[in-house]
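Mind looking over this structure? Questions follow.
Missing here: one protein chain of the complex. Every other protein chain is in place.
By written order: A and B. Residues from 1 in each chain.
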Amino acid sequence: MNNAPGKENTPLAQAPTLSVGPSPHMVSRDLSTRRMMADVIIALLPVIVVSFYIFRWFAIYHLLLAVITCVSVEALSMRLLRRPPTIQDGSAVVTGLIFALSLPGTAPWYVNLIGAAAGIFLGKVVFGGLGQNIFNPAMVGRAFVMIAFPAAMGASGYVSQSTGVDILTSATPLTALKQMGQGTSLMHLLMGDTNGSLGETSALACLVGGFYLCARGTASWRIPAGVLLAVTIISSAAYLIHPTPHWTPLHHLSAGALLLGAFFIATDPVTSPVTRKGRWTFGIGIGTLVMLIRYLSGYPEGVMFSVLLMNSAAPLVDRLTVPLPLGGSPGKRKP
Amino acid sequence: MTDDATPLERFLRGIIPENPVYRQLLGLCPTLAVTNNMKAAMTMSGAVLFVLLGANLVVSLIRGLLKPHLRILVFTLTIATFVTIADRFLAAFMYPMSKELGPYVPLIIVNCIIICRCEVCASRQSPAVAIADASGQSLGFALALASIATVREILGSGTWWGIRILPAGWDNWVIMVLPAGAFLTMGLLLGIANWLGTIRSETKGY
Partner (left out) sequence: MKLRYISEAWLVLLLATGFALALAAVDLAWKTRIEENKRRETIGQIPHLVPGAVRGQKEFVGKVYVYRAFDSAGRQVGWVLPAVGQGFADRIELLIDLDSEAEYITGLYVLEQKETPGLGANIIAAQWRKQFTGKPATLPLHVSQAAIGENEIQAVTGATISSESVVSIVNEAVAGFRRALEGWER
């Protein structure tokens, strides 16, 4: 709503203009898409640093490849569609970073290239560009390669014996739990010296970056809060019924892509609801689905599928949680 | 409503300008379901050609006797007969392919290309025109299936018509063999077809 100042005295002549545009919606003047994306990149720095420390050149190589691919695919498709260029808003860079951070370190180059391109093209461009897309582009790209190359992206894709990086020789914590019933110490999960997707291993790094994002107001704190709440409740209930000392609710919270997903992926302003209640619902929905997938499916982890499923529900959630205007529902107001 | 197109015009029209898949968006069920390799796609096209020719010919021959409210019943009866013949033929002479196509051969009965051609063309035109129309539409359908199957088989299996054409190091895109790949390929090719159409009409000074 754009109410021009100084025109209040002529209400009929100068009716307020209602301009409707696609997300991300800015509530503050100094908040632009570009600044938001810069914030996300700053918040990702701890994750990237830990990733580089643990996976060495695999991290740098995948991050660079994915970012370059995303930016060039976006630039190229905007040219082909004869639309104004959009790469300067930085959203393609963020998509590339998040996509790369969700890959196994040993993923072959073409998996990264195809996934990044599919994410931008199928996840964003075909819907009409930033703000029009239903699904998180990075997760669309990851889902594409996950189905296209199950061997490279499945549990076995994470493990490689001959890379020179020791951590890559062991199974990821969630796979070790699912297939062999082995636990991993909380300290390892917190610091990140375990195998896993490039950006998911360190719970601490995700929390530091996530708190920065929420404190800056770039990400809504309600979404990660909803995710963590649902995971805590469900895993605690399961723990009380059937205690597993090697895998407590705290393990569930800090393992896998949960924190990375809750703070960086689910909070994408384009594909998440805009109302307060809607954001809580969205977060709780993701947390519940993650736990369902972890407990009941053949997959060890389910953050990607949960985010995509809830993305598709986001418009519905928004519709169901429209806040009441001040003074009550317009339909019930007396004349 | 009179359409005086010659048989040749009708034949050519079905191939590109009124392509059943890319222009009319008809018969999408087999288009999506059996295009993960060329052989299956072409067998399906052959079965559709046979059924469409048979149904169009019979309907065109009896067009003077059709009662308006019974015509759909007659069309369905005719189509179902030819489909059953095609299905039995595949089971008798191409057994492995018949197993691969599974329910999609009997499902030709509800393929809207065929009932559409019976209604639009065969029930109003002479047998010669109806046959030309059936051949053109079937060829258009076969081309559409071939285009999708080519993309899916090459990317998804590294082969074309069962012949290995990509190097052994190629990592198959499993998604292309799965239904998701059918929807993606179909959508992207449809987009390209429309895009080419726009460019053509622009360059013509439309």
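Definition applied: contacts are C-beta pairs under 8 Å (C-beta built on N, C-alpha and C of every residue); 3 or more make two chains touch, one makes a residue touch a chain.
Keep in mind that this is a model prediction, so the values were computed, not measured.
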**Fill in**
Visible partners of the omitted chain are A, B
**Fill in**
Touch with the missing chain holds, among B:L66, B:C116, B:A146 or B:L166, for B:L66
**Prompt:** Of the listed residues B:V74, B:A146, B:L166 or B:L188, which contacts the missing chain in the full complex?
**Reply:** B:V74
**Fill in**
Those residues of chain B that touch the unshown chain are 36, 62, 65-67, 70, 73-74, 77-78, 80-81, 84-85, 88-89, 91-93, 95, 99, 156, 172, 174, 177-178
**Item:** Residues in chain A touching the chain absent from view
**Value:** 150-151, 154-156, 179-180, 298
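Note that in this section only the chains that are shown with their structure count from here on.
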**Message:** Could you work out how far the Cα centre of chain A sits from that of chain B, in whole Å?
**Reply:** 41
**Fill in**
chain A partner, complex, touching residues on chain B are 171, 173-176, 178, 180, 184, 187, 191
**Asked** Any idea which chain A residues touch chain B in the complex?
**Response** 108, 110-111, 114, 122, 126, 144, 147-152
